[in-house]
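This part shows chain A:
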Amino acid sequence: MSKLERIKVVELPAEQNLRPLLHEIGHALRKLADRGEEHVIDLRAMPFGPGDEAALMRFLGEGEASGRVDALGETRIRESRFPGVWLIDHYNEDGGRIALQIEITRMPSILRTPPEELQDSLAGFGLALKERETN
Partner candidate 1 sequence: MSGTSLQRGLKAWMEEMDAPVASFFSSCVHCGICAEACLFYTETGDPKYTPIHKLEPMRRFWQQEFTLFGKLLKTVGLSKPVTDEELEEWETLVYDSCTLCGRCSMACPVGNDITYMIRKAREGFVASGHVPKGMVGAAGRAIRIGSPMGVKLSALEAQIRHIENDTGLKIPVDVEGADYMALLSSMEIMNFPEYIEALARIFKQAGVSWTLCSEAFEATNSGIQIGSKDIARQLVQRVVDGAEKLGVKYVISPECGHAYFAIRWEGPNLIGREYKFEVVHILELLDQLRAKGRLKVSEKFDERLTFHDPCQIVRKGGVLAETRNLMGMIASNFVEMEDHREHNWCCGGGGGVSSNERADELRIKVFSRKKKQLDAVAPETLVTACANCRLMLEDGLEEYHMELPVTGLTEMIAEKLVEEEK
Partner candidate 2 sequence: MTPTEFLVLTRGPLFDIAVTIFVFGIVLRLFEVLILGRKADLAAARGAEFKPGMATVMRRFVPDREKLQGSPVVTILGYLFHVGFFVCLLLFVPHIELIHSTLGISWPGLPTAMIDAVAVITMLALVGLFINRLNSKLLRFLSTFEDYFLLVVVFLTLFTGYLAFHRIVEPYPTALALHLLSVELMLVIFPFTKLMHTFTAFLGRYYNGAMYGRRGVES
Partner candidate 3 sequence: MSDHNTLGEILRERGVSRRGFLKFCTATASMMALPPTMTMAVAEALEKAPRPSVIWLSFQECTGCTESLTRSHAPTIESLIFDHVSLDYHHTLQAASGDAAEAAREEAMHAHHGKYLLVVDGSIPLGDPGFSTIAGISNLDMLKETAEGAAAIIAVGTCAAFGGLPHAAPNPTGAVSVSDIIKDKPIVNVSGCPPIPSVITGVLAHFLTFGGLPELDQYGRPMVFFGQSIHDRCYRRPFYDKGLFAETFDDEGARKGWCLYRLGCKGPMTYNACATMKWNQGTSWPIESGHGCLGCSEPDFWDAGGFYKALSIPTSDLAGAIGTGLGVGAAVGIAAGAMAHKKKTDAEHEREPLTVEQLEGES
């Protein structure tokens, strides 16, 4: 253990692997601004080294909006300090990350109510209202 401690832990220069990704985000943001085109980047496919993800998070920072979805585990949604660039962090029920994505959009898709659930929602709402009024 003592030997291990003698080895200094060094923060690695991250720019090398981050650069193309940041450029991709910038490019997507321009398309969103110009034409309203949305874009998703799967960070699982990125050859991140140690420190790269942290450096990305530092760069993106935190913006005004954030959210949270509980479905098959938690999903944390946070807008970065650059409006339109969102971080979508999916976890399973045991708190293990299952996906990490960047969405360049005005509203992340997971936050929008799925149309398939509107009928059920309507029925449930009606039922709940009826129940309230009968009581």
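Keep in mind that, in the parts below, contacts are C-beta pairs under 8 Å (C-beta built on N, C-alpha and C of every residue); 3 or more make two chains touch, one makes a residue touch a chain; residues count from 1.
Here is how the candidates were picked: all candidates are chains of the complex that A comes from, given by their letters.
Bear in mind that the values here come from a model prediction, so they are computed numbers and not experimental data.
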**OP:** Among 1, 2 or 3, all from the same complex, single out the one that touches chain A.
**Re:** 3
**OP:** Please name which positions on chain A make contact with candidate 3 in the complex.
**Re:** 7-8, 10, 12, 16-17, 40-42, 44-50, 52, 69, 71-73, 75, 90, 92-99, 101, 109-110, 114, 116-117
